[in-house]
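Single-structure report; data block below.
Removed from the display is one protein chain of the complex; every other protein chain stays in position.
Letters A, B, C and D mark the chains in the order given here, with residues in each chain numbered from 1 onward.
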Amino acid sequence: KGQTIKIGNTMPYSGPASAYGQIGMTIGHYIEKLNADGGVKGVKFEWVSYDDGYSPPKTFEQTQRLVESDEVHFLMSSLGTPTVSAINDYTNAMEIPLLFVSSGASKWGHPETHPWTMGWQPDYVSEGRIYGRYVLSEAPGGKVGILYQNDDYGKDYVNGFKEALGDKVSMIVAEEPYEVSDPTVDSQIIKLKSAGADIFLNITTPKFAAQAIRKVAELGWKPLHLLNNVSQSVGAVLKPAGLDNSKDIVSASYAKDPTDPAMKDDETMLAMHAFLDQYYPDADRASSFTVFGYGHGLTLEHLFNQLGDDLSREAIMSAAANLDFKLGTLRPGVTIKTSETDFYPIQSMWLTRFDGNSWVAFGDVLSGAAQGS
Amino acid sequence: MGDRAPADGDPILRVDGVTVRFGGVVALDGVSFDLKRGEVLGLIGPNGAGKTTLFNCLSRLYTPKSGSITFEGIDILAHPAHRIARFGMGRTFQNVAAFSTLSVFDNIRIGAHSRGVSDPLSDGLRLPRCRRNEDAVFEAASDIVDILSLGSVADLPIAGLPFGVQKRVELARALAARPTLLLLDEPAAGLNHDEIGELASLIRQIRDDLGITVLLVEHHMGLVMSVSDTVVVLNFGRKIAEGAPDAVQQNPAVIEAYLGHAA
Amino acid sequence: MDQTTSRLTPETAAASTSATRRARARRRSLGGMAATLVVLAVFVALPFLLSNFGVSTLTKVLIYSLAILGLNLLTGINGQFSLGHGAFFAIGAYTTAILMVHFGVPYPLTLPVAAVVTFAIGVAFGLPALRLENIYLALATFALAVATPQILKLSPLEAWTGGVQGLQYYAMKPKVPLGLPLSANQYMYFFVLLVCVLVYWFAHNLVTSRTGRAFMAIRDNPIAARSMGVDVSRYKATCFGISAMIAGLAGSLTAIYLPFVAPDSFTFTLSIALFVGMVVGGVGWLPGAIFGGLFVVYAPNVAQEVATKGLAGAVYGLILILLIYLAPQGIGGLVRSSLRRLRHLNDKGPASGH
Amino acid sequence: MDLFVAQVLAGIATGAIYACVALAVVMIYQAIHHLNFGQGEMAMFSTYIAWQLMQWFGAESGGTLLSLPLYILAFVLTVAISIAGGFLVERTVFAPIRNAPVLSHVAVFVALFLIFNSLAGEIWQHTIKPFPTPFGNGPLTEGGLVSRHDAGMVAVTLVVLLALALFFQFTRAGLAMRASAANPVSARLVGIRVGMMTALGWGMASGVGAIAGMLIAHKVFLEPNMMLSILLYGFAGAVLGGLTSPGGAVLGGFLVGIVENLAGTYIPVVGAELKLPIALALIVVVLVVKPTGLFGQRLVQRV
Partner (left out) sequence: MTALLSVTGLEATYGPVKALHGIDFEVKEGGVTALLGANGAGKTTTLRAICRMVKTRGDILFDGASITRKATEDVVRLRIAHVPEGRGTFTTLSVEENLQLGAMTRPAPGIAADIERIYAYFPRLRERRAQQAGSLSGGEQQMLAIGRALMLRPRLMLLDEPSFGLAPLITQELFAILATVKREENVSMLVVEQNANLALDIADEAYLFETGRVVMSGPAETIRQDEGIRRAYLGF
């Protein structure tokens, strides 16, 4: 009671991935709000969030600083696949919980080897499977062209997608990687179109997603366009790319879309806007990253509500491994659920189609779990 | 110093039909001459006649279009520039090519580079062999510093020194390699009368006491005529006269092209 | 000294003979040695005064200093502009990581291998670099820095490099050898310090030797150097190799100290950081590497303390500009000019009156 | 073959970006005989200024052009502001350390890079912003692979190129600027105000950079890191063409774009992954053969 718990975090506030920085800002402000409201069951938090510039050795150094110098109680929401990869072994060796990693790499869900690490969002492999299954059912005779970021993140998606296609993997007629350092992806798009693809799997980060969407429109190419979840922000991707150009794009989504008019009366979204008004008025409200950060804040709050008097690291970890609740920022039917063996909190998604203004879910809530498991 | 006794007979340097072109400019046009061991040969000619270009051929900074250069019986055109010093040819530069951030003493020590033996690994490990070499170079450079009276400036960076002193350091640097042939490109430029007198005796000292053959390019006729055993005159890249200083000085073609009448 | 030549002497302090010159040289090198010992003593004492985290940050300082030393040898001493030393750092790190992970080689033994590999690659890169000057070389090396992560990611090499993920081997982190009363971080620190001291000794020997003078001669005037018998190409390529080797050793140490390598650890920003460190420490002044290392490691942290998150970069930039204002030639420039001033006063003391 | 043509066209389209930046690089090189790492970020910052002006004027909305005259007004104002800005940066940041070694200047370029990058992020946030084009959207010819914007961009680049070439070759100011960069001490001795010339060079470079930024932003979207990698390509293009030749730089920029795309398409296995390294390696090869670039002035060094 009356305790203050230090939470450590690393974020790319600078450098090439700095757009994600607002996730850290949102969480930080939410913790401010929690403290102002008297904490969670009397426990207050101190949010220590360092910039790692999206550079793995920097992440390691900052994490070491958090653990050894700031002596944080646990780490939360540290962002990025390559970055958090650098500290995964370290934090486990130090037995510090590393909760809700802001990355969908599948490696955050391996309690057998890394019992102190847990992800949050649906993993990229699973999401890839969802797209694969959708293609099989929707356009079994199609030709697929893939644009992907040449890193773990991109490759996880591609692997999941191919896994779902199974023996139909020959539907893929072209795979074009790009590097984050590429100025544009124009030439890749031209190649995919020239290869005769009529299904376009767009696995990119926001800037490249926007470039790709616009280039596709500019070329007058009309494929079935599948866009990965990371880049589905209406504010940060589709608006810049042109809402017209984005029409009919299909994506998978687990979180609510802040631009969806239907969200006007959504309780959680109203609460979020009220919170932003008071604590983070500069926030970009059309951005899914804001919702993402807010969701992390709510999850933290829930976790501590669930905890008893024992606030030890072990207790926190075991509470995190026993989550089962409905998080307000998630779409209907999508829940947070973990167990001693399941360290993937969110695993189901909806397929959504962009109608020119917002994402409209269709079909059923889907699980990305591997077939037969 | 002076361990090589001057031996008469075969020329130490033979320049044969050397031609150099830069685009349309013919800088040297079939120039030939011999340089006897132990002599001072004065090479003169109007500005742009090709004197420095010839020096640059000798030290292999330029490669002639045709012709041959034989030094100590070696066809030096078959060798890269950095080997020339090892063969015993040293030089100074017309526009002072100093190692500007280094001290006078280090400049001179670099002059002795071609006489040293070491490789980066043993230097890095400071093997005894390298230490001995260092000591020898230190002594040799100290001697030269004393001979050329550079003691008071030896530890100063060369860049701020008066032009004349820099030229003297260049001379010291060339001597540090203990050359058998020394190429001097306008050593008297920027010196006053008195200093030129000293330079003249220094050049004689280099020839007589150290047994070094000297090829001298110079526009100061007093100096050239007083120290040269032979004089070669170039004009527009071609040799127009060769002979004893007195004879050359009287040569009308030389007077016309180079000396002028008032000289 | 005879009368004729003495007239050529500019009239300043009395000329010194070889013996006095030698004595003065010895005095100076003793002074340098004393300073080195003091600095070394401080570095030996520090890990016992600092927190655990402080020790590991200081280890990083040493590692960066080492890499900066390597760069300084090439750019400062030999005059070859490099904006790509992060690449050699990366190669050293990967060599160590691959040897440890795939071949189970004990970590100390990976260092010589990394040294040989980076030396060879450095020479190989130094050969085409012979034809490039200044900006052209800067661009070529910068290109190398930019390309490094992409090359490390190459799928055909993935079996060895771990591709985009890189290699993680936290379990192989060096343990404190039996008996030493040190924490893991302290042990790592001293291991790194030992390597740094040895390499520094090597580099210092090199710079003050015939080879080092040849390097500097090439920097100051390549044409004259060639005429003095310096094989410019060979020395330049060798210098590239040695410099790459030192940077590679630093990389190798990183891979031991931080048991994780990944392509994104070696982006061009690493090369730029090394370059900035070299400038801050003092171009062409080997001890400056320590200041460079300190700056590169601590300045961004200071910037982050001072500024709100987004502005840290601007603050870091301002600190850098400020530093260049105060010390246009880096810390080395400050130290050298104050030494010169001191010496000037000293020389003036007894022998004034001309 | 179709693919080949497509890739060449795509190469020209991206090459236009590089060519534009390469021109700015040549501009600064002529003024200070160095490459400025901060140049890309300054161009990015200028582009944000243009964007901000257009917001105030109401010249665009969500990347759609609303009024061409207002766009042109913002464009011209931005170029003017950038020239003044470049001039001021030189006067305030570089003039005081005029005598510092070049490598220290390079460190300050890095500092400028960081400052502009971080300021832009702080002022305008990190999310990408669409930037309008005055040339209209869509392809130049029906179904073609070259967009109207790409074509417009090439045209503008050529106009700027012509202006710069004329400036350097035929005006006294151009000669004075080249002289200042080549030998500042002598330049002062013939009465050239070297400081002003350098500052003017910075100003012009930053003006050219602003033009490049405003053209590029439409293609890559406006965000603080938009010039990060483009500047490298611009350097590469300028160096390939020869740093002293504006025409060479533009050609170099296009070549880099084309080579990069062809390498990515036709080199098996690693091509797609390594298109940038391959393009850069090619440039290094060209430089090894021709050390001053394709059209650069050969320097005669004499002793």
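Keep this in mind: a residue touches a chain if its C-beta (ideal position, glycine included) is under 8 Å from a C-beta of that chain, and two chains touch if they have at least 3 such contacts.
Model, not experiment: these values are computed from the prediction.
Of the listed positions D:R178, D:H218 or D:K275, the one in contact with the omitted chain in the full complex is D:R178.
Checked against the full complex, the candidates B:T70, B:Q94 or B:S201 give a single residue touching the omitted chain, namely B:Q94.
With the whole complex as reference, residues 172, 175-176, 178-179, 182-183, 185-194, 297, 299-302 of subunit D touch the missing chain.
In the full complex, subunit B touches the hidden chain at residues 22, 25, 45-49, 52-53, 94-95, 160-165, 186, 189-195, 197, 219, 221-222, 257-260, 262-263.
The working rule: only the chains that are shown with their structure count from here on.
Contact count check for C-D and A-D (C-beta pairs in contact): higher for C-D.
The chain occupying the central position, as judged from C-alpha centroids, is C.
Chain centres here are C-alpha means, and the one lying farthest from subunit A is B.
Inter-chain spacing, taken between the CA centroids of subunit A and subunit D, is 35 Å.
The distance from the centre of subunit A to the centre of subunit B, each centre being the mean of the chain's C-alpha atoms, comes to 74 Å. Of all residues in subunit D, those touching 2 or more other chains are 117-118, 121, 229, 273, 276, 303, listed in ascending order.
Contact of a single residue of subunit B with at least two other chains is seen at positions 61, 93, 97.
On the subunit C side of its complex with subunit A, the touching residues are 51-54, 56-57, 60, 146, 150, 153, 164-166, 168-171, 173, 254, 258-260, 262-265, 267, 269, 304, 309-310, 312-313. On subunit C, the positions that touch subunit B within their shared complex are 1, 4-10, 12-18, 21-22, 24-25, 202-203, 205-206, 209-214, 216-217, 219-221, 223-232, 238-239, 242, 284. Here subunit A touches subunit C in the complex through residues 11, 13-15, 18, 21, 24-25, 49-51, 53-57, 60-61, 64-65, 68-69, 82-83, 85-86, 88-90, 92-93, 150-152, 155, 179, 181, going by the rule given at the top.
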